[in-house]
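Just one protein chain is left out here, and the rest sit where they should.
For chain A:
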Amino acid sequence: MNEQDQLMQSSFQTRQDHWGKLVSYFCITVIGLLVISIIYFIAARGLNMFIKDGVSLKDFLTGMTWDPTVTDAHGKPEVGAWPMIFTSFAVTILATLVATPLALAVAIFMTELAPKKAASFMQSVIELLVGIPSVVYGFVGLVVVVPFIRHLFGGTGSGILAAVTVLFVMVLPTITSMSIDSLKNVPKNYREASIALGATLWQTIYKVILRSAIPGILTAVIFGMARAFGEALAVQMVIGNAPLMPENLISPASTLTSTLTVGIGNTVMGTLPNDALWSLALVLMLMSLAFNLLVKLVNKKGVSRNA
C-alpha cells in the first residue's frame, strides 16, 4: 500500500464513529417504524368495518344502539357507537374539571407558598400517586367508591360518577407535576415586579404568575385529558359496562376503552362484531393523535406570544 492510500484511508476513530452512528440510527428507526406500524395496523383493522361490511360512518358515529351481533330492520348491523363516545368524553371532561383546581392548588402551594421541606414532601406524595397501578385504582373504586355511591344514591353504584371519582385521582398527579414545571418557568422578576407594585400574594399569583403560565397549564390539562380518555381497566371495573346512553351520573354506562377490553376476547377475528371493536380502537387512537396535535398548537401559541 503506498503512502497516499494510507493517508486517504479513514481512521479507526472515524470508522468507529460510523458504526456507532449506525447503532443509534437503528434504535431510533425501530421506534419510528413501531409507531408507523401501530397506526397502520389499527387503522387498517378499524376501517375494515366501513370498507368490507359497508357500514356508513354516520351510522357508526351517531347510532344509539350498540349490539353488533344483531341487525336492525333494514338488515344493517347495530353498531351505533355514540353512547360510548359520549360517555368517554363525559367521564374525561368531568374528571379533568374536578382534578384541575386541586392540581393547580397543589402546584401553587409547592412553587409559591411552601417552605422547602413541605414542597419536597408534596413532591414525594405526587410521585407515589403516579406509581399506583390502574388496576389497584379500579379495585379500590370497586370496593369503596361503588358501594359508597350505592349507599348514598341507590341503584347499582356503578356509572359515570364512580368512574369520574376514580379517574380524577388518576390524572391529578399528571396535571400537577406538569403545572409545577410551567409555574417554575415563570421568570422571577415578574413576581418581584408585581410585589413591588404593592400587589398581594394572591393578586401576584392570579394576575401575573398563572396568566403567564397559561400555555403550560393548558398543556398539562390536555395531557390529563388524554390519560383519562385512554384509561381502560380502572374505568371498566367501576362503570357498569352497559353500552347504553347514560341517563344520569349513576346509571351503568360504557366507554370506548371498557367496551374494547371486555369485547375483544369474546369475538372472533374477522367477524363483524370484532371489526366493530377495532373501529372503536381506531376512534381511540385518532383521539390520542388529536390530543397530541392540540398540545402542539397550544405550545406554538405560547411560544409566539412570549416571543
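In this section, a residue touches a chain if its C-beta (ideal position, glycine included) is under 8 Å from a C-beta of that chain, and two chains touch if they have at least 3 such contacts; residues count from 1.
Simple rule for what comes next: contacts and distances are computed from a predicted model.
Missing from the rendering is one chain, named in UniProt as "Phosphate transport system permease protein PstA" (options: "Polysulfide reductase NrfD", "Extracellular solute-binding protein", "Helix-turn-helix transcriptional regulator" or "Phosphate transport system permease protein PstA"). The hidden chain makes contact, of the residues A:55, A:149, A:172 or A:213, with A:172.
Checked against the hidden chain, the listed residues A:55, A:84 or A:106 yield one contact partner: A:106. Set against the missing chain, the residues A:14, A:56 or A:185 yield one that touches it, A:14. Touch with the chain omitted from the figure is made, among A:97, A:144 or A:297, by A:144. Note that of A:55, A:149, A:217 or A:281, the residue touching the chain absent from this view is A:281. Residues of chain A in touch with the missing chain: 13-14, 16-17, 19-21, 23-28, 30-32, 34-39, 41-42, 45, 101-102, 105-106, 108-109, 113, 122, 125, 127-129, 131-136, 138-140, 142-144, 169, 172, 199-203, 205-206, 223, 226, 229-233, 236-237, 257, 260-262, 264-265, 269, 278, 281, 284-285, 288-289, 291-292.
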